[in-house]
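Removed: one protein chain of the complex. Kept in place: all other protein chains.
The block that comes next holds subunit A.
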Amino acid sequence: MASEGLCQDRNNTDNNEEADVVPDFEPGASLESMLVTTDSFEELEQEMDSSFDERQMKESTTSTISEIQEELNDTTIPEDSSSDQDDKLMENDEVACKNFAEVASQLSETSLTSNEDGNTAATPVGSLPEEEYWQNPEWKERKKHVFILSAAGKPIYSRYGSEDKLVTIFGVMQALVSFVQTNQDTIRSINAGNTKFVFLLKGPIILVSVSRTTESASQLVLQLTYVYNQVVSVLTSSQLTRIYEQRRNYDLRRLLAGAERLIDHLLNFMEREPAFLLGAVKCLPLTPSVRDSITQTIVQTCGKIKNLVFAILLAKNQLITLVRMKKYFIHPADLHLIFNLVNSSESFKAAESWTPICLPKFDSSGFLHGHVSYLSDDCQACLLLLTVDRDVFFTLSEAKQKIVEKLRRGNCLEAINESVNRASYTASQVGVPEMRHFLYKCKSTAQFWSPALEPPYHISEESERLLGLYQALHHRLHAASRPLKLLHQQLDKETMLGWVSACITLSKMAKPNRSYATTTGKASYMESVRGVYWLKGLGYC
């Protein structure tokens, strides 16, 4: 697996760095990690550097899924993905060449048409279907637009409004992208006052975000990457590539029908959740013994099932436990997609389901098959059993029943319920006066914790503003070329402190005009609660 190799490298260098820093304790740290731990900003550099992509392609010639299948002596032989990718590269070159002439004319055309609009307000050259949205002020004033289009300029997705009424806009975006490409360059972003236009080129598709938020361009790229991953999660990257190899003008909406809902939900999800920013997941608070017994229950029940790669138990967007095949890790980005899937699909609540799902970071070229179900009517935790074998629904269904029974006998369901229903800790309970809210990420386990939002952040407008402040802080703290150790900002309404130590990323937020003394050195609190908030134990199956 490509990304795994990468992460190992990273970890090694991280460790070297840590060596010459004062050895600091890391609350929530664990000897064993089950999540791939990369920082979102590191990830981003990869995403943004196209040369990286090429390299990754070379490494990822073997698919993780087929690896597992082979190991288990499965007979299915996966497609030869390496030749796939070579083809893809060639295809891209070709496209670029072909586009060259096309684009030049398109560019002049679009500028022509908009000129005429300005002068005469007549229908521009080239008949347009009805009125397009870009003439509609309400549509223009949306806070964050997200568009997906194919490299050939075919509309795939628009967050607001129907794609058919945006043909001109899609055309211009495609033209801009390929125009810059003719100079062996890649367009990344445009700044215009408070609006940012961010472009992400991912193989055969182009993603664009037009945002009026305070997020930085790199954070918007990260969001677009998630959107792309969501598409891959539905289609797999190999299918995506194959489609466009065969028909450059394919209308992908036919295949993505139904997935728009997932993308919409994901975009809203990212506007509320700091998890994406931090590249980490949050765990449901449980006493270690309960969490242990839940994990052991799953391990005992599923241990004998062949081909089961991951078992994931989650509730209320928080992870309860994760059991995995010994050799394989799950990336937080993949977990986020799973959270999104569970969140946006009411149907899982009604009945157990059998769904194909591709985890792009795990293996973007193939599907895992997931048995998804809620534990029971009286316990709203969702269990996902992911396997590479497409014919084991009944085995997994049976296993799930056993797990639920055992958990019920061990009073674990009650414990989960209690934790789900219990009001979350608030920042004021931490005992640091005037601290309103904080985010804490434990780098080595890719987990984070934050207290409940208290007034004034309980209304959605304010909580979005709060996330915006965290994003701005995070951006400066982890700027790729000028990373910082500490950042303290006194703003109009609050004081923010961001602090990165060898292994901690802590971002706090307090009322304005507070003394400096109280802002520092409260990490010790975190240590005291770690038993409850962190998922440390590991289960193998």
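Remarks
Convention: contacts are C-beta pairs under 8 Å (C-beta built on N, C-alpha and C of every residue); 3 or more make two chains touch, one makes a residue touch a chain; residues count from 1.
The definition used in the following text is that contacts and distances are computed from a predicted model.
Per its UniProt entry, the chain excluded from the display bears the name "Vacuolar fusion protein CCZ1 homolog", taken from "glutaminase", "Ras-related protein Rab-21", "Vacuolar fusion protein CCZ1 homolog" or "LAME_0H01816g1_1". When the full complex is taken into account, the listed residue touching the unshown chain is A:Ala217, out of A:Ala217, A:Leu337 or A:Ile416. For the chain missing from the display, the contacting residue among A:Val180, A:Ile243 or A:Val299 is A:Val180, taking the whole complex into account. Contact residues of subunit A toward the unshown chain are 9, 13, 48-52, 54-55, 58, 104, 107-108, 110-111, 114, 134, 140, 145, 169, 172-173, 175-176, 179-180, 182-195, 197, 210, 214, 217, 472, 476, 479-492, 516-517, 519-520.
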